[in-house]
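Please see the structure below; I have some questions.
A single protein chain has been omitted; all remaining protein chains appear in their positions.
Which chain is which? They are A and B, in the order written, and residues in each are numbered from 1.
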Amino acid sequence: MSKMSPVKCTVITGVCIGLCVVLPMAFHAIPNGGTLFSPMHIPVLLCGLICGWAYGLLCGLAGPLLSALLTGMPPMQYLPAMLVELGTYGLMCGLLFSLVRTKKLYTDLYISLVVGLLAGRIVAGIAQALLFFGGRYTLALWLTSYFVRTWPGMVTHLILVPAVVAALIKAKLVPERYPAE
Amino acid sequence: MRTLPTGQYLPGHSFLHRLDARAKLLCLFLLMAAVIGAPSLWGYALVLAVVALLILLSGLPLRSAVAPVRGVYLFLLVIWLMNALFFDGEDVLFSWGIIQLTRGGMEQGFRVAANVVLVLILGNLLTMTTLPTQVAAALASLTKPLARVGVPTEEVGMIISVAIQFIPTLLEEAELIKMAQTARGARFESKKLVERATSLLPLVVPIFVSAFRRAEELALAMEARGYRYARNRTKRQANPLALADYLALAVCALICLAQFFVRR
Partner (left out) sequence: MSIKVENLSFSYLQSTGERVEALTNVSFSLEAGAFVGVMGPVGSGKTTLIQLLAGLRVPTSGRIYINGADINGRGYDRNRLRQTVGIVFQEPEHQLFAPTVEKDVAFGLKYSGLDPQEVTARVRWALATMGFDYDKIRHQSPLALSGGEKRRVAIAGVIVTKPQVLILDEPIAGLDPSGRDNFLRFLTQMNQAGTIIILVSHNMEALADYTRHLLVLERGRLVDSGPTREVFIRLKQRTTGFHGETGAQRIATRLAGCGLAHPAAVVTYADLLSALKQELTGGGRG
């Protein structure tokens, strides 16, 4: 995560966008696989963390768009809010991860993820409320319901994403963040 | 089994099938704008007529053309109720706590539901008459002018083409990984949230490790061939739009404009 060549970032972002299409198809058969834990979020979060905010943003926009075009998931009515949500995730996680450096990999990861995930939900909640509903009450109501509905997904992502980052570092596919002297 | 998903595409030779994908995308945006900007009942009548005409022109069976709408009844009902009950309107018909049924809210609900239905059908018509690869190429070609304002569209194009290229391989690997772990006795149906999340690790970790392994191999091969930003790639000459494409665009633009004149 210290130094990734631009070519590697290009290809990794491409593969992450590909995974945005593939994961929902692959997890379709697993009970609650698609709806509860939103598999499409994981490659976007990882792409932001590993390649930086610009690539993360692109992945968050292109991933759901390509998936909707190729597989019909997410359905078109959810697409705009999803673009906003995933775009924010990729952008915020990438931005925070490059700014927060506590010398501890996991602390950096959790801070970036928690803030990124909250920001994405707030922005998407507002976008959805504006798109589908008018009025003051609905905004607050919609935001609350949005958080309640997506809470399990958030826990799942906080467990899965750091584990994947650690595995990628172990497999030497991603450089160490704080190489031992 | 390495094939790209063809999505919703239904092969055919209708007028809509034959239109250029770029023209179809632009028309989709224009018509979506016309739907969302529809000012009155007459505006909706106009776009509804257009959508009906498009379904006829697509040669698709009515059932499949409106299929996505059938899946969202509940969604539409929720949208309508939320708007009807929580809208800040003047003409309150009934109120109880924060809930108040207003005429304005009911209208707003109908409007949003109608928007969703029409946009769904329009989007569906595009994906059913256009191959995903054509849509992707059209998107790439339409975003090209963004390069002038500093967006690295060449690199974005490269990223998208890598994504599309990799989908069949990634899909196959995900299937194999699922089988390998199922064979080792992996189970994914726990009631407890944390346990269920952890039970996904045997799938998620290998999927990303093998995907990143493939990315690494491709990146090395590209670097070895001296690839930097695809700046020097020979550009494919895109086919010019045909007369029918321009006509379709003009009609859609007119419909979009017409929404401003039916305002009163």
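We adopt the following convention: contacts are C-beta pairs under 8 Å (C-beta built on N, C-alpha and C of every residue); 3 or more make two chains touch, one makes a residue touch a chain.
Since the model is a prediction, treat every value here as computed from it, not as a measurement.
Engineer: Tell me which of B:Met179, B:Val194 or B:Leu254 is the one touching the absent chain.
Structural biologist: Counting the whole complex, the residue in contact with the absent chain is B:Met179.
Engineer: Which candidate, B:Leu57, B:Val78, B:Leu142 or B:Leu201, sits in contact with the chain we can't see?
Structural biologist: Candidates B:Leu57, B:Val78, B:Leu142 or B:Leu201; residue touching the omitted chain: B:Leu201.
Engineer: Determine and list the chain B residues touching the chain excluded from the picture.
Structural biologist: Interface residues of chain B facing the absent chain: 1, 3-6, 173, 176-177, 179-187, 201-202, 205-206, 209-210, 213.
Engineer: Would you write out the residues of chain A that touch the absent chain, in ascending order?
Structural biologist: 163, 166-167, 170-172
Heads up, the rule we're going with is that only the chains that are shown with their structure count from here on.
Engineer: I'd like to verify one number: the distance from the centre of chain A to the centre of chain B, where each centre is the average of its C-alpha atoms, in whole angstrom.
Structural biologist: Chain centres of chain A and chain B, defined by C-alpha means, are spaced 19 Å apart.
Engineer: Looking at the complex, which residues from chain B come into contact with chain A?
Structural biologist: 4-5, 7-8, 68, 71-72, 75, 79, 82-83, 86-88, 98, 105, 108, 112, 116, 119-120, 123-124, 127, 132, 135-136, 155-156, 158-167, 170-171, 174-175, 178, 188-189, 193-194, 196-198, 200-201, 203-205, 207-209, 211-216, 218-219, 222-223, 227-229
Engineer: Quick one: which bits of chain A touch chain B in the complex? Just the residue numbers, please.
Structural biologist: 5-8, 10-19, 21-23, 25-27, 30-33, 37, 42-43, 46, 58, 62, 66, 69-72, 75-77, 131-138, 141-142, 152, 155-156, 159-160, 163-164, 167-168, 171, 173-174
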